[in-house]
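Excluded from the complex is one protein chain; the other protein chains are retained at their positions.
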Amino acid sequence: MKKEIPLAITFISGFLLIVALFVPHRPFGDLEQRFNDWYIIVAGFTLILGVDSLLAHHWKIIRRRQPGAFHSMALILSFIVTLVWGVWDGLKFGNPFDPASTFLRYFYTYVFVSLQATMFSLLAFFIASAAYRAFRARTSTATLLLVAAALVMLGNVPKGYLAIPPVVAITGLLLAFHFFREGQETAETTMRIVYWGTALVILVLLYPVIQFLYHNLPAVKDWIMNVPHLGAKRGILIGVALGAVAISLRIILGIERTYLR
Amino acid sequence: MSGMDLLFTWIAAGLTLAIFSFLYRDNPFYKFAEHIYVGSAAAYWFIYLWFFDVKPKLIDAWISNTGFERYILIVPAFLSFLMLLRFIPKVAWLSRWAIAFTVGMGAGLGITGAIQGYIVPQVKAGMLPLWTGQWGNSLNYIILVVSTVTTLVYFFFSKEHKGGLGFLAKVGIMFIMIAFGASFGSTIMARISLLIGRLYFLFHDWLHLV
Partner (left out) sequence: MRNFWEQLGKIDRRIVYLFVFLGASAPLFLHVVPKFKASPEVVQAYQAIDELPAGSVVLFSIDYDAASMPELQPLLEAMLTHVFRKDLKVLMMGHWPLGLPLGQIALEKMAKRYNKKYGEDYVFLGYRPGLAAVILNMGKEIRTVFNVDYKGTPLDSLPLMRNIHNYNDIALLVGFEAGAVGDYWVQFAQARFQQKIILAATAVVWPDLYPYLQAHQIVGLIGGLRGAADYEVLVNQPGSASTGMASQTVVHILIVVFILLGNLGYYFTRTWRKPT
């Protein structure tokens, strides 16, 4: 019984929604609405699952005076202060987020927003340094990734095109140099001509490419976003959607039951 | 600006700097701010649960509804109560009933949304004419179709990527890389924006330098 009833509940609720999609009339349409309404109420309670173990964990650290007890105390204290402050203002104004409440004006605007926003702004530094260290043109696919990222980054800001001439010139010269050396090192004459020819083509095309990118960067960015990027994203997301359908079906049919653990 | 605003601007600035100090290395100031964040966020969920769920949907509804509509509220209230039993180890297994309900609903909604809202319209939109009478347009449409199809081929693992299939998968990975590159470039942009926002707070709202 410990397993059968939950499995039946899952099956009935999931299956009903699928039926209601195809037969939106009575009784399925109404039932769907009713189930959704219950879900809205019950889903709220999943928000607080896990809070108990968080608090218990930190309470344990404080009681045993383990290292970090001071920080755990700060956590529990901030939990209590926030809760009391919010409930107090909620009772006073009907909702703690009333424009006149001090909970909204001080706690939320200054304390909470500052903490959250700054926490995530740290990512700016990490991603910059990650881009510097990870974006190496090791393979042709890695190069495509790098070039697309650079063009989107520069195309997305007003004066990004200013970086185009030096960056593209250095990259082009480096590429030409690379092929020139490859040609030098190879013993085969035909391959040597191919390598040197490539180097020459790069050198010849360098100026027009710079010109083109310099004047059309936003359009190039839009093209990347709207054509190759969009096509691939669509493929990826269709794949993801199919995967979601498969997993959902497994859950409804009771094949996937890890959530019962 | 009142005295309280000033005080809280300084508190906000202090917390901001405490978190930024992590860039140097992990330290007690950062840890302190981090713990305050986690603690207050946890309390925040409780406040939300009460004021945007339990109070309006159960209590207010119980008061304003009559007859059947009132008493049917017992069902979701009971399920919610079961959910809370998770906190009591002896009867925690009963919370599975409520969890089973949310999981089943989630799965049902997931299937209908993915099929009706993504797969069907996107496949439809992906079926583009390969020749529109215009070179530029046609070329774009061809790239769109080819990139979608080859990307799907790349993620098709039921058959080994050899021969023709292997070639298509290789083309697919090229497009996937362009897509990831574009996404990554865009993500960098987002993160930088967040930093600019915080710096603006420090220099403008706090120090009044800019």
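Each chain gets a letter, A and B, in the order it is written, and its residues are counted from 1.
FYI, a residue touches a chain if its C-beta (ideal position, glycine included) is under 8 Å from a C-beta of that chain, and two chains touch if they have at least 3 such contacts.
Model, not experiment: these values are computed from the prediction.
Undergrad: Specify the residue from the set A:Y108, A:F179 or A:Y195 that touches the hidden chain.
TA: Checking each option in A:Y108, A:F179 or A:Y195, the one touching the absent chain turns out to be A:Y108.
Undergrad: Tell me which of B:Y71, B:F167 or B:F203 is the one touching the absent chain.
TA: Reading the full complex, the residue touching the unseen chain is B:F203.
Undergrad: List every residue of chain B that touches the chain not included in the displayed model.
TA: Touching the chain left out of view, chain B contributes residues 23-24, 41, 44-45, 48, 51-53, 55-57, 60-61, 64, 105, 109, 113-114, 116-118, 121-122, 124-125, 179, 182-183, 186-190, 192-200, 203-204, 209-210.
Undergrad: Kindly note down the residues of chain A that lie in touch with the hidden chain.
TA: Chain A touches the chain not shown through residues 32-33, 35-37, 39-41, 43-44, 46-47, 93-95, 97-99, 104, 108-109, 112-114, 116-117, 119-121, 124-125, 128-129, 131-133, 135-138, 146, 150, 153-154, 156-160, 162-163, 167, 170-171, 174, 178, 181, 218, 222, 225-226, 229-230, 233-234, 237.
Everything below uses one rule, namely that only the chains that are shown with their structure count from here on.
Undergrad: Could you list, by residue number, the parts of chain A that touch chain B in their complex?
TA: By the definition above, chain A touches chain B via 2, 5-7, 9-18, 21, 34-49, 51-52, 54-55, 68, 70-72, 74-83, 86-87, 90, 95-97, 102, 106-107, 109-128, 131, 141-142, 144-153, 156-157, 223-239, 241-242, 244-245, 247-249, 251-252, 259-260.
Undergrad: Could you please specify the touching residues of chain B with respect to chain A in the complex?
TA: Per the touch definition, chain B meets chain A at residues 4-5, 8-9, 11-13, 15-16, 19-20, 22-23, 28, 31-54, 57-58, 72, 75-77, 79-80, 83-84, 86-87, 93, 96-112, 114-116, 118-119, 122-123, 125-126, 140, 143-152, 154-155, 172-189, 191-192, 194-195, 197-198, 201.
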